[in-house]
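What you see is the complex with one protein chain gone and the rest in place.
Going by the order they are written in, the chains are A and B; count residues from 1 in each one.
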Amino acid sequence: MNAFTWVEVTTAEQAVAQLSAARGGSALLKAGGIDVLDRLKEGLDAPERLIVLRRPTAGSKSTLSEISEIPASRLPDSITRLLPAGNAGDAPQPRDCLRIGALVTLAQIASHPTILRALPALAQAAHAIATPQIRAVATIAGNLLQRPRCWYFRSADFHCRKKGGDECFALDGENEYHAIFDNRTCAAVHPSGAAVALLVLDAIVEIQTASGTRQQRLSAFFVSASQQGGDVKRENRLEPGEVITHLYIPLPSPDERSLYLKSKQKQSFDWPLCEVAISVRRAPSGAGSLLQAARIVVGGVAPIPWRAKAAEAALLRLSKLDIESVRAIAQAASDGARPLAKNGYKVPLCQGVVAQAVMQILSNA
Amino acid sequence: MSRAEVLVGLVGADATLQSRELPDGVPPSWRESSTLAVVGKPTQRIDGSDKVTGRARYTPDIKRPGLLHGKILGSPHPHARVHGVNISDAEAQPGVKAVVVLPHLLGGAKLESEKARGKLVPVVRYLGQPIAAVAAETPEQAKAALARIKVDFEVLPHVVDPDEALKPNAPLVFSGPVSMSGSAGGGGAKGGIPQKGNLRGPKRGAPRGKDAAQMEQAVAAALRSGQTVVRGTYRTQVQTHSALETHGLTAEWAGDELTVWASTQGIFSVRDELAEYLEIPTSKVRVITDFCGGGFGAKFGAGNYGVLAALLAKKAAAPVRVCLDRREEHLAVGNRPASEQNIALVSGKDGKLAAIELRGWGAGGAGAGAGFAGPANNVYGHCPAIYTEEFDVFTHTGPLAAFRAPGHPQGAFALEQAMDELAEKLGIDPLELRERNDPHPGRRLERQKAAELFGWSRRTLAGQLPPEGALGHIRRGLGMAQGCWYYFWSDDSHAEVRIHRDGTAEVLAGVQDIGTGVRTPLAQVVAEELGIPLASVKVSIGDTRLPVGPGSGGSVTTGSITPPARDAAYQARLSLCKEVAPLVGAKDLAPGPGGKLVGTAAGKPIELSLKQAAAKLRKEQVSGTARRKPDYDAAATNGRAWGQTGGVQLAEVTVDTLTGIIRVERIVAAHDCGRPLNPLLVESQIHGGIIQGISYALFEERRLDRRTGRMLNANLEQYKIAGALDVPRIDIALLEDLHGRTSTDARGIGEPATVPTAAAVANAVYNAIGVRLRELPLTPARVLAALAAPATGTAPR
Partner (left out) sequence: MVAAMADSDSGGVSRRGFLIQSGTGSAASLLGAASLPAVRSSAQAAPAPAAAPITEIGPGPVPVQLQVNGKTVAARIEPRDTLAHVLREQLGLSGTKIGCDRGACGACTVWVDGIPTPACMTLALDVAGTAGKGGRAARPVTTIEGLSTAQGTLHPVQDAFVAHDALQCGFCTPGMVMSCAALYERKRSQGQLAALSEGEVREAIAGNLCRCGTYPHVVRAMLSTAKGTGNGKNGGSR
């Protein structure tokens, strides 16, 4: 690890100011620090200044480290306008939301009563991440922003595209754990399990910028190299010097359900081979189909959390629950997959995990 | 010599009293452990509280005044010629106190020609191969200075994949014939074996006492005989030892005397190797190992890191600690070799094996990796025709080291799956097939006990248990496998026992605790012999100033060191009798049962406890010493397969056919290890063997990038080791198998416990899904590919 200057701040504004002040030198933001320390120890980053965003000391409060319910009546317009509309064409209406501060830890999320009750996909995803020790320290924003775990990227010995090099070593290398979608520029998979869950929950991310704050749907936050505005060296649209401050998640209505499943080789601390989050809203009885809304997002298969739109469409057409229909929906989850030499198994795996998720959520719905 | 009645056999089964020739100076033989006070009882570790409080000091915990931190420069290339090393810039860096170049490399195979030339090895044969080292005031300074060492490399083409290494124009790892010295943990390869390209061999094998050439012909004849034949090709991966404490050594010189604190399984092998390498007298080297954070076979000898620590300490005139980081640990200090095994079994319709043929290669990087034929040659040794042929394949990767039952988990994976396949083909239950071919009395009883505990009768033919789960995607399967290990011991094992005037005792023995907890059985046998409480016995181990003990490898420790410890205690009692007899007026005072001294004084029988007797001493202590006696009465085998340790394991798994994920739900393990001195600690080791076996079966694999030769998962995150949520329910049946060979009748359990696990899991997976996976690890990728493949029954590669 290189020697660096520790710059400690307690507000996002300070953090942004410090990050922008570092021009001419390098600065890196640390919250929980799990991913940052990993990168520093591997020599992937060597900042001159580590900007440490801390919880304020006891006594003073900060929304950065809080989970709170924001009633619809107090929801800022900037959030409301990004909520999903009830019906196509309608303007979104304010809804009760849960606001999660950027410094909230994964352990807090995994055990929070409201999240456990209303947003089970998020609680399950947070619980499935890493180890109890890491979850106690790692923050939700850090989880969203951590860099991929691709073993070529994580080794300083490989100057890959993500580091400004001109090749992806995984493409004809050891790619068993790599992407099956959108993998021709960089085959690393997105590492955030929480993102997979947050995406099916229509989460909105709030970002501190040098001039104020901006809000964005999380579904528009992650971007792969091949997408418009994509940059292989980044996994999202957070600009240099910006800091995530909060997540807003609309609290579901009684007819909505969500869940998250993670398929991992090892049950104690492992990254997913494939993970899926699903949320559905039941259709009123007599509607012909079982559901009126569905989201399926698959992780571990693409450079960003992967929305399985064909599977969602198939799920929305479902009129009765049987194994054959579930298998057909699952089949659609891998539409467009182009596996590499050693990760062909992720195609049936992705289908299998989606099938289990669909079966489980419909059995419980 | 004298004859005595000795209990021999399986306690509770066929144990009988037999007459044996006992050497002089040994105590009377113990009967079954239920008649004993301390030995054979589940007994907590006497050093347990040191380990749970953090008081136990491991090598990286040793602090010395002025301690410097050493870091090693490993080669960044898998294959290169070194034309020069310039250290002057590094020496001038802040905090740097010494920089040294490694004079010659330890470990791995050596070119005969290089050996003849001696000294410097100018060729790098694996990435991470140590070249030089720096000692500095802080680890960060040492690391920074490494970058200033200038090595003039001529980078050469490399090959890290065994299949590639076998191709005609593959880069050569060795340009000529090689040999490799072994360690106390096994390994080693004699010279004089043919070598072509990167392929060395064959080493031809057959059961002990049989001629390989004759066996080869007999096998060929059986294969032509028209009987049932089962063939298969099995592959196993490279597993790294990954002890939680990395290799490390702290060296400190005082004048011309060297003291080292080493993380080792063999304090004396570290001492001897350092003395030889540094060309100093053995008597000037002292090695101390209070605690060692796991070795599993890879921690014998001084190691290149140890030599570098000693050289740095000399040059810096200050103590130097060199402890490897996790990446170096994966790269440069050993592994279990990969293998490819082609096996053929020939059997009559009655299930009697007519022949076993095994041919294949082992790939241990820049070392000789063959050595998986043990199970084939020994488990079904009654089979009339057994022939094995093994090759080493060299690659530009770190050399192998002995790893818990070297060769056996690999060999069992192939042999026991082939047996499973044969059983199915013949329509015979897999346990019954073993019954017909394996008369080993231990395993026979183990099969019976394990089957009862497990409920083996639930097993059906493959794929026939009802599917589970909402989508019917969970398949359940049951499988079994068995293994063998050997009764090894080191007769160069010595102990001293001192009895103090207050009735307490001390046992001194130059062994080391690698986690098996040897202090405790040492204390138990001495307490039992002396008839005193366990707490009254102080155990001193882990120092080369103590009487010479065995290296902890090959499962030899308990069977080597507890007999001399008991014998020394007996000798100390004899001394005590001699000292005390005149003081109590009993000329005939002699050791009696329960540690008592008995005799006749003034015509009346007297009896003294050890404490009473010791209190009468007119000197500080009496002591006894003993060396490990040869086994009693070697001729008296009585038909017992006493040279082999058994082990039978039954596995229950579920396979998620949608995700390919295998969960091991239960293992029942039945094992023998002579007289289990401490069933609690034996159970711990069996758990460990099974869990390592599951980890080997499902998770672990060194992953290399072929193009660059670099290891991609040199950490504990992507190198996957079983954690608490991956561990099944484990039930153990432990036999008490008395052999009447030594004064404690103990044998090791560390190795046999890990031999059959991966094979048992693989057989259970087959039973679950009806497709046989012939390559380790059994990953979801392989399961899904196998399920997707047309039903050829061959596993994907």
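One rule holds for everything that comes next: a residue touches a chain if its C-beta (ideal position, glycine included) is under 8 Å from a C-beta of that chain, and two chains touch if they have at least 3 such contacts.
Computed from a predicted structure; not experimentally measured.
Engineer: Would you list the chains present here that the left-out chain is in contact with?
Structural biologist: In the entire complex, chains touched by the missing one are A, B.
Engineer: May I ask which residue of B:G232, B:G542, B:G689 or B:G709 touches the chain that does not appear here?
Structural biologist: Considering all chains, including the one not shown, the answer is B:G689.
Engineer: Touching the absent chain in the whole complex: find that residue among B:P60, B:P319 or B:P780.
Structural biologist: The one listed residue touching the chain not shown is B:P60.
Engineer: Across the whole complex, list the residues on chain B that are touched by the chain not included here.
Structural biologist: 41-45, 48-58, 60-61, 63, 140, 242-245, 291-294, 296, 325-326, 513-517, 534, 680-681, 683-685, 687-692, 715-717, 721-725, 727, 730
Engineer: Of the residues in chain A, which ones touch the absent chain?
Structural biologist: 1-11, 13-14, 16-18, 20-21, 23, 33-34, 37-38, 40-41, 48, 50, 52, 56-57, 60-62, 107, 130-134, 136-137, 210, 212, 267-269
In this section, only the chains that are shown with their structure count from here on.
Engineer: Along chain A, where are the residues that touch chain B in the complex?
Structural biologist: It comes out as residues 1, 3, 149, 151-152, 155, 157-158, 169, 173-174, 176, 263-271, 273-274, 323, 326, 342-345, 348-349, 351-353, 355-356, 359-360, 363.
Engineer: Help me check something: in the complex, which residues belonging to chain B touch chain A?
Structural biologist: The contact residues of chain B facing chain A are 76, 140, 470-473, 656-661, 663, 698-699, 703-708, 710, 712-713, 717-718, 720, 722-726, 779-781, 784-785, 787-788.
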